[in-house]
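Apart from one protein chain that is not included, each protein chain of the complex appears where it belongs.
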Amino acid sequence: MDYQAILEEIHHEVQPLIGSGRIPDYIPPLAAVPCDKFGMALKMTDGEAFSIGDADEKFSIQSISKLFSLTLALRLSGTSIWERIGREPSGTPFNSLFQLEYEKGIPRNPFINAGALVLADIILSHTSNAMDEYLSFLRLLTDADSVLFSQTVFQTEADAGHRNRALANLLKDFGNLQHRVEEVLNFYFSQCAVMMSCKELALACLFLAGQGVSSIAGKVVNLRRAKRINAIMLTCGTYDAAGDFAYRVGLPGKSGVGGGIVAVVPGVMTLCVWSPALNSAGNSYLGTKALELFTTKTRLSIF
Amino acid sequence: MDYQAILEEIHHEVQPLIGSGRIPDYIPPLAAVPCDKFGMALKMTDGEAFSIGDADEKFSIQSISKLFSLTLALRLSGTSIWERIGREPSGTPFNSLFQLEYEKGIPRNPFINAGALVLADIILSHTSNAMDEYLSFLRLLTDADSVLFSQTVFQTEADAGHRNRALANLLKDFGNLQHRVEEVLNFYFSQCAVMMSCKELALACLFLAGQGVSSIAGKVVNLRRAKRINAIMLTCGTYDAAGDFAYRVGLPGKSGVGGGIVAVVPGVMTLCVWSPALNSAGNSYLGTKALELFTTKTRLSIF
Amino acid sequence: MDYQAILEEIHHEVQPLIGSGRIPDYIPPLAAVPCDKFGMALKMTDGEAFSIGDADEKFSIQSISKLFSLTLALRLSGTSIWERIGREPSGTPFNSLFQLEYEKGIPRNPFINAGALVLADIILSHTSNAMDEYLSFLRLLTDADSVLFSQTVFQTEADAGHRNRALANLLKDFGNLQHRVEEVLNFYFSQCAVMMSCKELALACLFLAGQGVSSIAGKVVNLRRAKRINAIMLTCGTYDAAGDFAYRVGLPGKSGVGGGIVAVVPGVMTLCVWSPALNSAGNSYLGTKALELFTTKTRLSIF
Partner (left out) sequence: MDYQAILEEIHHEVQPLIGSGRIPDYIPPLAAVPCDKFGMALKMTDGEAFSIGDADEKFSIQSISKLFSLTLALRLSGTSIWERIGREPSGTPFNSLFQLEYEKGIPRNPFINAGALVLADIILSHTSNAMDEYLSFLRLLTDADSVLFSQTVFQTEADAGHRNRALANLLKDFGNLQHRVEEVLNFYFSQCAVMMSCKELALACLFLAGQGVSSIAGKVVNLRRAKRINAIMLTCGTYDAAGDFAYRVGLPGKSGVGGGIVAVVPGVMTLCVWSPALNSAGNSYLGTKALELFTTKTRLSIF
């Protein structure tokens, strides 16, 4: 298949949609990104790569970081993490306290904020400098020297993060955080503030298309674990719109409010698309549309 | 791959688990089924078929009927059904009133009871004798003369169905049922009481593995619709355990409290497994285990 | 105190408010009542009576019936009723299914619809013709031959009562109804359809101001029980606005969507006010205002 031609078609077809969706205004550094940005990158398990648009521009990965947290926590702690986090879709918005209270401090899955806070706590138990470890892991996955997080984005989110602070305190109250609330939050906000490009993110996820193995990083996790991370992405990866994303796109995917979405075609490739304006469910408006066009054109939906 | 050998291995490996799980006691005709029953059937898109155990024994399909309701409603009414039903995992038990009230009478997805009641109402609007139409559709899918429903099971569930009656009245109150409550309920309970075997159910779902086309029934739905039904099955098909089922089995599947589970390997085959004792999420205990063994042995998980 | 003069002042002061509030449109016979109706009646424990406006006009008592159901159920069954109904304010609208599901079929208090359905079920267990018993009890309380219920109101509510039917089926599912759902509902709808005037209602409640004893009916309940019914009225008598009613009016009161409100000044008198347009909480708009004026002018608030 001529993937470059398909990317060009998609790029062309999403142009009229620029201006749709909304850029979130509660994180000023994100609000400053021009709404006409659009980038897309593919990375094949055989090593080939394709891209279009602003695929080299770094953006704030936000909740896509949860995918790397999950993988890192599984590497450090194994399946024992499931004693502290569920694996079911949440049915409520990604930052709801209601469900956490109702289910007595066990987050429904690792991809809602409460789940990622528990992942952060788990990683903190296994390393003396968690953020260094986290960035090292991203460098391993991408073979890049340069993976960093934005101090500005971090600070803005730390200052405004009252709801995440509420979640973390509730987790602490239920005994599901071992470290100090502020320590967990700092690590969590730092992860969200990591800056990466579409090309880097497609590369970083390649192990999920390769049964756990990446041409760059070698064996990241085993086959079974790679499949299971994909399964969780499919059922829980796009907040309260996981059902709709599966229905429209038909691929495991993980989105962030920075406008990025990574997706996996198991055995074939990873994709990353980026455009900052979001739909009502908090996923990139153009990004979701671009992925839907991609699976329609290529018939690569897993279904 | 030698599927018959794999079925035999699975049959052997689940033997020690007989006696685990619980047979539901609130539907007497289901409670009377011996707990050591186990059947499994595969049907390949190329026409081949494999089976083991009690694969010819008919059982009550219960919620698997929702899969056929959804397909039939889509054939009769197209995507307009999504104005009255959502497509998101529910995050609460399959018969919860809470979510329906909170979301003002729009069921979260077609595979919870409230969603299936709306499907029943939609089908009732398109036909003068809905149950005949429903059974005809099942006969078309299976090429069988003999698809029937059990009057005993129907009557038992109709008599005891207070919670479904509560759901239907709440839907009516929100204006999301056009027909009389009792008419909708009768049709719904009749569907649940349909008796089919593993072989018949694997056959009936074959179009979902064949991009909408079945070697027996011809084109049932188009490619896109088949993929989308599979997507909904994956995110919503096993009640409140959809995430765990995706994680363990890695296939779109739909279960019923009668102990049956159908699953789809897109492009390859359909499966049906049956064993009456259920796990805590209401899915067949041995059935879930058998499917997990199947994808582990064959690596046919979609992830 | 010159109560007649106070009633005249109140009547005068509420005139400019006629036209405020909304007449409920979901019960056609109620919707047909002119919005400028206003009546008010006082009945003193010493036998004196005062009234103004349309105090002799009969209206549909609706939820005020729950007060008589509670009293009758306590007479028939004693404090054992509290095994099946709570005594706490509900914090949610009067016809919510959510709370009933969350609390496993035990209604929060006798004055929400679910609670009154359980009261109806209890009364049905003690009598062969419950509605005759109920009307006899009202005749005893009012010394009137003529207490009847409106067949038209009954039929309209029975036809449209999907939400009450949902509540009753959920109660049945939880095992908190012993009689058939339709039998309970018929009795419940009949009670709501009872037609009484302000004067009759003030009379009927007199025992609550008289430590359980009424000059007409004699000893209805004992002192302790009368006080406790008043307490429940204060905390639960006006749907989701009990706190606001206590704050503004400062008397135990019970309202109905027919526009009536009865209130009790313990040791002194009972009041009934009627005006059909309702405020957003479902209580009579002018009625609430009139009672607030009354306690402000007379300083008869219990607080």
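Worth pointing out:
Note that the chains take the letters A, B and C in the order they are written out, and that residue 1 is the start of every chain.
Everything that follows uses one rule, which is that a contact is a pair of C-beta atoms (placed from the backbone, for glycine too) under 8 Å apart; a residue touches a chain by one contact, two chains touch by 3 or more.
This structure is a prediction, so every number in the text was calculated from the model and none was measured.
The shown chains contacted by the absent chain are A, C, with contact judged over the whole complex. Among C:R84, C:R108 or C:K172, only C:R108 touches the chain that is left out of the view. Annotation: of A:L138, A:L170 or A:I229, A:L170 touches the absent chain (contact as defined above). Here one chain is not drawn; of C:E13, C:E48 or C:E88, the residue touching it is C:E88. Residue-wise, the contact with the chain that is not shown comes from C:C236, picked out of C:A55, C:L97, C:C236 or C:L291. Touch with the hidden chain on the side of chain C covers residues 86-92, 99, 108-109, 223-224, 226-228, 230-232, 234-236, 240-244, 246-247, 250, 252, 266, 296, 299, 301-303. Listed for chain A, the residues touching the missing chain in the whole complex are 96-98, 101-102, 162-163, 165-167, 169-170, 172-173, 181.
Note that only the chains that are shown with their structure count from here on.
Taking the mean of each chain's C-alpha atoms, the chain whose centre lies closest to the overall C-alpha mean is B. Distances between chain centres, each the mean of the C-alpha atoms, put C farthest from chain A. Each chain gets one centre point, the mean of its Cα atoms, and the points for chain A and chain B are 32 Å apart.
The distance from the centre of chain B to the centre of chain C, with each centre set as the mean of the Cα atoms, comes to 47 Å.
The multi-chain contact residues of chain C, meaning those touching 2 or more other chains, do not exist; every residue touches at most one other chain.
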